[in-house]
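A single protein chain has been removed from this complex, and every other one stays in its place.
A and B are the chain letters, set down in written order, and residue numbers restart from 1 in every chain.
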């Protein structure tokens, strides 16, 4: 059996590490029966296309960041809430537990089966200026993910959330068309924004989870034994991906410092305060939003 | 599956169905034969269209139409004529140089050919140029539209090969000037040998005065590239947004300053531009489906392995690529060819140590020649319409230009500095 697995990042990304591990484990454990080819770099399409394809049965397995998933499964909008988690470790621990399963359980309604969680990615603001506190956002033009929680959070901080194609971002930063954008340290390095930014501000507004998802029609075609084997391979692959993220995170932070980009440890107190109203706005947009939010908050304690 | 894909593509294309139909239906045949769901066709096409960067295509097409309607093209001809109109072969040189200037505001080869050819082919005929030679000059110099920035093929290449569009724009400047210069020389030499286009004696004072008055006439047209490139490099907007700024500028100049576009014509120009861009964009969309099938079958990897087996010499690799591109360019529309080939060839080129921007220029310049090679060459179709010629009447005068263009491709391929030297600044 041959399957394709698509994701949107580079070969050295945590997405690829987890996906390739999943493919290798499954091949080994199925004695070569299940062959997965991993296609990086959006070769099979962007996340939106991958989600849609899996729902319609044209894609088998894919990796997606949570923000794209909100267009299909609104429950995932919870993770757009600014300062929902305090750290990568906390986010991963909660998502690996029953609260994470609660979210995965909604996916079959949308024709998808959630196999597991990659590491949540700490998204920080890289920019032409240092951000010590919320006031420093004033007057900044930022390119952020086009998802309501991101746009509203940065607008609440006093910045302007500017829409822009990711492919235009490098030149826009270089020419100062915009002042900054948000991303995880590893992607900041791999997408070469390190060349065109002065400051990497550790603002931690969002910890974006990512998921390994299989098309429900493909999942249903497996026998219970095969499903168990697939799930087992996914669990081990996701553990590998979570550890890998920690590695590339640390390595990227070293590279950022070595490249002469100033790393700013932002005091997030004023940011938390300024973005607090965004949470309720988002919860109101989600069916059973309060229930899902409360579950996450309960797990934090 | 790949055999099913390519054979059905060729078959459908030779029956005369539109290229987008050949792309989509051959994908259906290939999907069917491998048991994959057909929904991939529209999903992939939609996804490729749902792209912000692609918006530069309709915007540059619209800007070009506004400029043609708005009198900007005519003024650029006036300026070039004031410079070199008086030498032997001067009017042919004017056609080339005006094409180059028009290319700095227009991203499309066929639009450049149409804009310049419609004014200058009749003018050249009146001055004693053979009609077919005049048409061939306009068609050949029209390809500058794709090489001098801004350029729609470069935008498409940037997307397909994942390289910076802005760098490609800069890389196009020197090759564009080289091709301009070589075409000017070609026209002047042919005019001397064949003895048409007599010399008009002119004194220095009249010459300078003519340039000055044409310059004043065309200052707003000349300002446009300054605004577009200045806007991009001055940090006001991105290259994609610049195409929209070009539209607004063309609109303001055409409607309120030159007053050659009336408000009631606006919807007509918009509608015509929408249809023109749709023709291009649909090929882009369904070429993405074709490319998707090549990708999931790992054809790029296989081509890479094959090329690696044939040679490990980057110079021979470039030669093979150029031959491949020339033949594909004869039959396949440039944008479709870029979308299918760039993702396959660019990674291989990089593995041969070739700069991806330089390689992009090799592909774009070579496929731009495809616009003037029969049987499928958009520029040729345009000038045939303008000059009321049959394709076969064009071939003989065209051969001279094709030879010159092929030499240009060879120079651009083997002198990477031409493409990359400006990138350092």
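Simple rule for what comes next: a residue touches a chain if its C-beta (ideal position, glycine included) is under 8 Å from a C-beta of that chain, and two chains touch if they have at least 3 such contacts.
Definition applied: contacts and distances are computed from a predicted model.
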**Hidden subunit of the complex - UniProt protein name among "TRAP transporter small permease protein", "Cytochrome d ubiquinol oxidase subunit II", "Lipopolysaccharide biosynthesis protein" or "Lipoprotein"** = "TRAP transporter small permease protein"
**Item:** Absent-chain contact - pick from B:318, B:386 or B:405
**Value:** B:386
**Message:** Using the document's definition of touch, tell me which of B:274, B:316 or B:407 contacts the absent chain.
**Reply:** B:274
**Message:** For a quick check of understanding: of A:63, A:88, A:151 or A:271, which residue touches the chain that isn't displayed?
**Reply:** A:151
**Fill in**
In the whole complex, of A:92, A:162, A:183 or A:215, the residue touching the missing chain would be A:162
**Asked** What residues on chain B make contact with the chain left out of this view?
**Response** 12-22, 24-25, 28, 38-39, 41-43, 46, 49-52, 54-55, 58-59, 62, 65, 68-69, 71, 108, 110-111, 113-115, 117-118, 236-237, 241, 244-245, 247-248, 260, 266-279, 281-283, 285, 331, 333, 374-376, 378, 381-382, 385-386
**Request:** Name every residue on chain A in touch with the hidden partner chain.
**Result:** 52, 55-56, 67-68, 70-72, 74, 110, 139, 141, 146-148, 151, 155, 158, 160-165, 177-178, 285
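In this text, only the chains that are shown with their structure count from here on.
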**Complete:** chain A to chain B, mean C-alpha position gap in Å, rounds to 39
**Prompt:** Can you name the residues of chain A that touch chain B in the complex?
**Reply:** 4, 37, 39, 41, 43-46, 48-49, 52-53, 56-58, 164-165, 167-168, 170-172, 175-177
**Request:** Spell out the part of chain B that touches chain A in their complex, as residue ranges.
**Result:** 36-37, 39-40, 43-44, 47, 50-53, 158-159, 162, 164-166, 232-240, 292, 295-296, 298
